[in-house]
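For this view, one protein chain was removed and the others were kept in their places.
Chain nomenclature is as follows: A, B and C, assigned in order of appearance, with residue numbering initiated at 1 for each chain independently.
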Amino acid sequence: MPTINLNADIAEGWGAYDIGNDAELMKVIKSASVACGFHAGDANTMHRLCMLAKDLGVSVGAHPGFNDLWGFGRRRIQMKPQDLELLVAYQIGALQAMAAYAGLKVTHLKAHGALNNMAAEDAAYAMAIGRAIQAVDRNIIYVALYGTEMQKAAEKLGLPMALEGFPDRRYADDGNLASRAIPGSVLKDPNAAAEQALRMVRDGEIIALSGKRIKVKLHTLCVHGDEATGVAVARGIRQALEAADISVVPLTDMQL
Amino acid sequence: MPTINLNADIAEGWGAYDIGNDAELMKVIKSASVACGFHAGDANTMHRLCMLAKDLGVSVGAHPGFNDLWGFGRRRIQMKPQDLELLVAYQIGALQAMAAYAGLKVTHLKAHGALNNMAAEDAAYAMAIGRAIQAVDRNIIYVALYGTEMQKAAEKLGLPMALEGFPDRRYADDGNLASRAIPGSVLKDPNAAAEQALRMVRDGEIIALSGKRIKVKLHTLCVHGDEATGVAVARGIRQALEAADISVVPLTDMQL
Amino acid sequence: MPTINLNADIAEGWGAYDIGNDAELMKVIKSASVACGFHAGDANTMHRLCMLAKDLGVSVGAHPGFNDLWGFGRRRIQMKPQDLELLVAYQIGALQAMAAYAGLKVTHLKAHGALNNMAAEDAAYAMAIGRAIQAVDRNIIYVALYGTEMQKAAEKLGLPMALEGFPDRRYADDGNLASRAIPGSVLKDPNAAAEQALRMVRDGEIIALSGKRIKVKLHTLCVHGDEATGVAVARGIRQALEAADISVVPLTDMQL
Partner (left out) sequence: MPTINLNADIAEGWGAYDIGNDAELMKVIKSASVACGFHAGDANTMHRLCMLAKDLGVSVGAHPGFNDLWGFGRRRIQMKPQDLELLVAYQIGALQAMAAYAGLKVTHLKAHGALNNMAAEDAAYAMAIGRAIQAVDRNIIYVALYGTEMQKAAEKLGLPMALEGFPDRRYADDGNLASRAIPGSVLKDPNAAAEQALRMVRDGEIIALSGKRIKVKLHTLCVHGDEATGVAVARGIRQALEAADISVVPLTDMQL
């Protein structure tokens, strides 16, 4: 029986502030990427999420971002790779402590927002993230976009890696995500996203906006909870996968 | 041969800012209480300190404070004990990741500033700190002031505990530190501080301001680097101890 | 025709985070107390609110809080009154710049959360707030709870002052708010709150929980948007006041 993982960014509240739809999304996904206190998230949200993850059999990963709470980690920031590495390592450690409350381990890492975007293109950033994993716990799975510097960094460092796809986003011919600015590049219809998810997992291919077929072996699909339509799309994807006898499992149960 | 530990608060810079005199102080002490990013300290300062500690054979502990960078953790803040517990656990975890770079473990915890002062008096705060230790790594030594709620919390939770004395501070009759507002309550003369250190370790007693003798078994003496005279006082204390054939060792080598 | 002001705390989002129900509440109130960037609020939220206030004929005041974004200004913090004064002055100035975009002036000040609670009891805090007003613009109206140190400070400094009542809260015999811990002390029923508002304005009295009548001349009533029932209660109060031929006006139009 084929398997796939569903992951989402989660626990992005902070202090008195809440955002997203964690409770619903956590019932759909099997791996949670938890904000670690820098772009979002605090000890309370991290702790709450880890306890919930334990109850629901969801695996927990670090979701480190720039130290930019105001910008929610969405602003591109230029910094020294060595500073970035330690920033990421710090965030992993903080989440490990919170996961300890639930008897869980931090089993994957997925960079957030602008950090993820920059690390996709910038080898020094991608390596900085990889080195942080290596220093803190080299069993942590590096979640990487296909064809990016992150994939190369994980391979170079010999880290376990999971390739990630976005079933609710359309793709360019080179395998990168098409810009959100292109009309139709974000799929808000659960059926369309579910259809793309099935293509990705069952058929091992992405149909780019141009119609081009890109063969790719993905390990995890990312779903979203921050837009109104996110949870419905996520549910549609999961149902379509299970209807096709594809088992949705934690990242830790995937063959990487 | 009798033993004692010398500890200091350390690595309290942040970003572009520096403070204290870490390089000199690290040569005098045997255990470093490392600021963890909330009242002071960042991933860079924590990492640098851990690497230095490894080189110098200094054991590393967490020095968590309130989430109050502006106030440098010196402002008393009222918060829910559960929130405080998670705040402390988060800080421990972050330091564990930084210590991993040096192949070190976090082996003690000493609360900072206003948090330390409040936890000395407030059982709920003292227990919150203890529970954070318990959740993350119950081998971490809880550094507590003699006769305080912290001592009681460590005992109640069955955590390893080290009782701490301040050789450069005078004491009240109840074993608490005399207020800084009392003239002469802070010893800036290395000889006077060294004399009190010897009393504490060799004779197992504190002579209060009133002249009263308080019998006490201390495991660690705290020295300071933030005042101009701090390092000189710290050196004086260490020399006096060694001259009296008292071995200055990491907290992990103390019989607790 | 008798007049009264309705005010609310507003614009308490920050960065990517939103909170409260500003759009609806702004249609009900006539004076907005705007978070100034320390416990909540940022340049964007402040600017947006000022532009909206101009459109709706709502007067704008500063709503300074402790520098405690994580705690949303609800944690009691001990600090030097001089530091507090400058913290408040800074926040007033920041809002003045944002108000300049709308061609508005900052015409009142109401302290937020824990700062308001502490300043009610602590003369040094209450004077610190008053001195900040005095230094930046002594025409700013100091919003104070009846019978508190804030009232005394405003009188001592000769500042314009508005006494504030809470129609959705019950009172103790001494004129202070009854603790939220007492069942029934928070009125979530629009009719009950409207009834108390009428008593306060039309009859110039508060009926304490014990039944005691307290005579009081109030200038502004505070309504809330942070609870689900808040906006409905606020609307109920305004309708009841207007049905009783009481005109709801900006604080700047009140006889103080």
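Points to keep in mind about this one:
In this section, a contact is a pair of C-beta atoms (placed from the backbone, for glycine too) under 8 Å apart; a residue touches a chain by one contact, two chains touch by 3 or more.
Model, not experiment: these values are computed from the prediction.
Touch with the chain omitted from the figure is made, among C:34, C:58, C:87 or C:129, by C:87.
One of B:32, B:49, B:69 or B:193 touches the chain omitted from the figure, and that residue is B:69. One of C:3, C:96 or C:229 touches the chain omitted from the figure, and that residue is C:96.
Residues 13-19, 40, 42, 69-72, 74 are the ones on subunit B that touch the missing chain. One chain of the complex is left out; on subunit A, the residues touching it are 67-68, 70-71, 75-79, 114.
By the touch criterion stated above, the residues of subunit C touching the omitted chain are 37, 42-44, 46-47, 83, 86-87, 89-98, 100-101, 135-137.
The criterion applied here is as follows: only the chains that are shown with their structure count from here on.
Of all residues in subunit C, those touching 2 or more other chains are 70-71, listed in ascending order.
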